[in-house]
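Have a look at the structure below, then the notes.
The complex appears here minus one protein chain, its other protein chains still in place.
This part shows chain A:
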Amino acid sequence: MYSSQPTRFPVTHKSVSLDIKGNKTDIVICKYDDKFLVIVTQIGCMGTILHARKEGSVSTEPTFSVSVIFGKRDEPWLLACGRQLIEHISCSGSSRPLVLSLGLKDHSPETLKELTVAVIENCLW
């Protein structure tokens, strides 16, 4: 489902709902002046929240920093998902950091890959 914003509201958002391995998954992507927010939920709440940003100067290869700021700190695939997305944001030309929330029923690599693809397909960057 695509939802468009009246031009006056300064934050653009997009929301989709899809099925990933039998679990209904809601994805909301918001674009603020200085950040992107991506909410992915299968459990009705935001779950684990990660912060991902690009570091490094213009002249060097960018490096990325991804960390869990709220929730599960022992699920490496969540960090991998954040890393994929921040790199995609960077490659699209934006330096904005990403706040990513993942409230998932299952943390398998297949689920994370599918939702990463879904977020990229519906991205606002």
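By our rule, contacts are C-beta pairs under 8 Å (C-beta built on N, C-alpha and C of every residue); 3 or more make two chains touch, one makes a residue touch a chain; residues count from 1.
Here is the rule we use: contacts and distances are computed from a predicted model.
Would you kindly match the missing chain to its UniProt protein name, picking from "DDB1- and CUL4-associated factor 13", "Proteasome assembly chaperone 4", "BHLH domain-containing protein" or "Malate dehydrogenase"?
Matching "DDB1- and CUL4-associated factor 13", "Proteasome assembly chaperone 4", "BHLH domain-containing protein" or "Malate dehydrogenase" to the record, the invisible chain is "Proteasome assembly chaperone 4".
Return the single residue from A:T41, A:Q84 or A:T116 that touches the missing chain.
Going through A:T41, A:Q84 or A:T116 one by one, A:T41 is the residue touching the chain not shown.
Just to verify: which one of A:I69, A:C91 or A:V117 makes contact with the chain not shown?
Candidates A:I69, A:C91 or A:V117; residue touching the omitted chain: A:I69.
Could you tell me which of A:I20, A:L85, A:V99 or A:V119 touches the chain that is not displayed?
In the full complex, the listed residue that touches the missing chain is A:V99.
Kindly note down the residues of chain A that lie in touch with the hidden chain.
Residues of chain A in touch with the missing chain: 1, 3, 5, 8-11, 13, 15, 17, 24, 26, 28, 30, 32-35, 37, 39, 41, 43-46, 49, 51, 69-70, 99, 103.
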